[in-house]
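Shown here: the complex without one of its protein chains, the others still in place.
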Amino acid sequence: VASLAALLDEICAMTAAETDRGQVSHAIAALAEQSDRRFAIAVATLDGETLSAGDAGMPFSIQSVSKILTLAMALGRIGDQLWSRVGREPSGSPFNSIVQLEHERGIPRNPFINAGALVTTDVVLAGGEPREAIGALLRFARMLAASDDIFIDANVARSEAQSSDRNRALAHYLKAFGNLDNEVERVLGVYHHQCALAMNCRQLARAGLFLCLGGRIPGSAAPIISPSRVRRINALMMTCGLYDGSGDFAFRVGLPAKSGIGGAIVAIVPGRAAIAVWSPGLNPHGNSVLGIRALEHLAQRMNWNVFATDTLDRT
Amino acid sequence: VASLAALLDEICAMTAAETDRGQVSHAIAALAEQSDRRFAIAVATLDGETLSAGDAGMPFSIQSVSKILTLAMALGRIGDQLWSRVGREPSGSPFNSIVQLEHERGIPRNPFINAGALVTTDVVLAGGEPREAIGALLRFARMLAASDDIFIDANVARSEAQSSDRNRALAHYLKAFGNLDNEVERVLGVYHHQCALAMNCRQLARAGLFLCLGGRIPGSAAPIISPSRVRRINALMMTCGLYDGSGDFAFRVGLPAKSGIGGAIVAIVPGRAAIAVWSPGLNPHGNSVLGIRALEHLAQRMNWNVFATDTLDRT
Amino acid sequence: VASLAALLDEICAMTAAETDRGQVSHAIAALAEQSDRRFAIAVATLDGETLSAGDAGMPFSIQSVSKILTLAMALGRIGDQLWSRVGREPSGSPFNSIVQLEHERGIPRNPFINAGALVTTDVVLAGGEPREAIGALLRFARMLAASDDIFIDANVARSEAQSSDRNRALAHYLKAFGNLDNEVERVLGVYHHQCALAMNCRQLARAGLFLCLGGRIPGSAAPIISPSRVRRINALMMTCGLYDGSGDFAFRVGLPAKSGIGGAIVAIVPGRAAIAVWSPGLNPHGNSVLGIRALEHLAQRMNWNVFATDTLDRT
Partner (left out) sequence: VASLAALLDEICAMTAAETDRGQVSHAIAALAEQSDRRFAIAVATLDGETLSAGDAGMPFSIQSVSKILTLAMALGRIGDQLWSRVGREPSGSPFNSIVQLEHERGIPRNPFINAGALVTTDVVLAGGEPREAIGALLRFARMLAASDDIFIDANVARSEAQSSDRNRALAHYLKAFGNLDNEVERVLGVYHHQCALAMNCRQLARAGLFLCLGGRIPGSAAPIISPSRVRRINALMMTCGLYDGSGDFAFRVGLPAKSGIGGAIVAIVPGRAAIAVWSPGLNPHGNSVLGIRALEHLAQRMNWNVFATDTLDRT
């Protein structure tokens, strides 16, 4: 653990020196204000400890990382029926593409592209009030991270709502194919707030632990979701978690992960640890440039890679 | 091991009773002759043992499973320069699609779709004679499987050559974008023979072991490829190995794997074992129906899943 | 003229006997109620006469035929600036496709597909009140047809609004690319009413006369739009007026035309006559089956074809 702490500091120093830091997203006004100098990394281990370096106490909107939470909640509500409404395949297209939706008649390729997350949000909303769904999501995030400090960033939520035409188009398109039960504006209301879920890196790493530990939260007795479902969420993160950069990330890092355009990435080391990184500069696929580089370095040094084959690695 | 042997028999019995067996490929005449009653499964473990059930001694053409071998050989020849000529992302499209190639100017999405494998074959050929490249490939396969019985099925190779218009179109398209160095007919000559590489399930399972063991062949001292390269090949198999059925396979089985339209699938349990299945009936994505079902069953019962998170699983 | 009247009766009798009548559109509820037995045809000539046969006094919603009127009005308002916001090419795709819009960053291929007509409607609305734009459109239609009986079918307009998710998706998508100035709901409000513009075949034929006569309305002195603009609208109708069935229509009939999913088609014989047909059964491209057949017959018998080359034809 001493060496892990030192490694995180080393990674932090390494990223500070990087000149190629990507582009901060201008998709919404509230994100455009972020500085590309920001960097944070945190690792939560199974024994309850969380190590971190950089701006690890600074909250940020987790954006599409929240799609993991909505997926888990949607599966909790309707189970495998979900898969009649959303696929499990990489799309081969950008996160906000509408092309595939036309060709495949309103069934999004997977729950981690925007169209798919609108469907899981629709399932979570389930005819109820948007504020209730948002509340349930916030409670779920707080429980996972064991922290009451997690909040919805109202400024970000407002900004999302002001730049939502493309997501609104996706939602109406889903509706046109009968794949949205609630009213579009109500689904978007929830969607904008879940994107605005604000955490710091330490909280986000802890929130990922349930995916490392068979669905259990450290300290709790019963799993909140079944081990087999956890494996499947991890599998989806591996093949689809970084949009059309997922293959490259699997190749370079070898861990299930989910990114957001705010610059966050959460990565899972099954049976070991959860990692969160945050740095707002993005590559053309919408994934944090320094985040990926940090994860690549950390995973390599710790030999954390689900495809690692040395028996020595496993002891 | 006793229980594993029993489990393979159980799986064999289970699949015999299945009525939904998929469609045998009619892409080439030699495959269309295969019976959908065929089924074999084999598991090669790190201690050198190979267990099997069903038609495990019956050779079949491994078809696209050979794309793993060509990739390994191409990486051995030019290393990471390969990635300037072929990508590492799932394509979201069928295995023989030419659409993405037009949109992305002749760079195939990954080395496991046909267009990508034509590029790795071109690298392996490297200006030499097709028969030398075929010979090298055959020697490589025999070394991996520790068996001299492996052969090129001349009937299948001939049949490939007779039904190769779509691959020939892909090859000329690559050529048009400057992404094929050798003459099209020479590349296809090698390609048809590698598709016709004939093994039985026991041999194919053993041939997969180098991907379980950091690039080492059981009994040999030095790795034939580096551990980090092995992880990366496994990662590519996870995200792209079953074409546009890769995401679903990762979700259901959770192991890196590669399929072929002859009905073979090889799957890797990193640090543990290699599995080969064969059954000619395919689903619409071109992957063996009973093969996937058998792997799903086996992986679940053995708790073989790279996304498994129970600490108990790992002991 | 006597022979033209007889020809229209003959065509009417011919279509009555047809068994392959296409499918009535179920895109909106109000259209689904229409009978596929309906058929009407009318020809308005330059001397002010209108001949007709069949259900020629029965009003129907002209649906996408109204896109001609909106285009003419949009050109009247901003002239050739329009062409920076909408293209002039056939799309090669269905009328309500969103795919091309993603690939070409929010610029619809032409003003006769739905996305393009949303842009022309946006131009016509121009920051004003929807009811004013609707009023202006209605006045324009009445002036063109020289008939005050033309009305907006409120039942159809309501039905449009209830089945508008796909158009709403298109509109939000245009908005996301900055190609819609007014609020989506206000644009759709006008769009739904223009689709619901109700005319009978005699009125519709007369309304087409301005495209036969250099932009003049019979009896009026000055053209309402310039002759060169009329030619260009006719050219757009020829290449794009029947969606992805335009090429086949040009091949078979050889006249500029515009169809609607209510089953109407208006066709222009430059310098001669305007033709309207109506029959609700559609082909898979969304064009009236009997309407096309009737136009083909009429055009052939009258030698009305802009590609006709016999000098005798021209006397």
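Letters are used for the chains, namely A, B and C, taken in the order the chains are written, and counting of residues starts over at 1 for each.
One rule holds for everything that comes next: a residue touches a chain if its C-beta (ideal position, glycine included) is under 8 Å from a C-beta of that chain, and two chains touch if they have at least 3 such contacts.
Since the structure is predicted, the reported quantities are computational estimates derived from the model, not experimental observations.
Displayed chains that the missing chain touches over the full complex: B, C (touch as defined at the top). For the chain left out of this panel, the touching residue among B:29, B:169 or B:224 is B:169. Note that of C:32, C:154 or C:308, the residue touching the chain absent from this view is C:308.
Within the whole complex, the absent chain has one touching residue among C:57, C:227 or C:284, and that is C:227. From the options B:33, B:49, B:102 or B:148, the residue with contact to the chain not on display is B:102. Although one chain is not shown, part of chain C still touches it, namely residues 46, 87-93, 100, 109-110, 211-215, 227-228, 230-232, 234-236, 238-240, 244-248, 250-252, 254, 256, 270-271, 300, 305-311, 313-314. Counting the whole complex, the residues of chain B in touch with the unshown chain are 97-99, 102-103, 165-166, 168-173, 175-176.
In this section, only the chains that are shown with their structure count from here on.
Averaged C-alpha coordinates give centres for chain B and chain C that are 55 Å from one another.
Counting partner chains per residue, chain A shows two or more touched chains at no residue at all.
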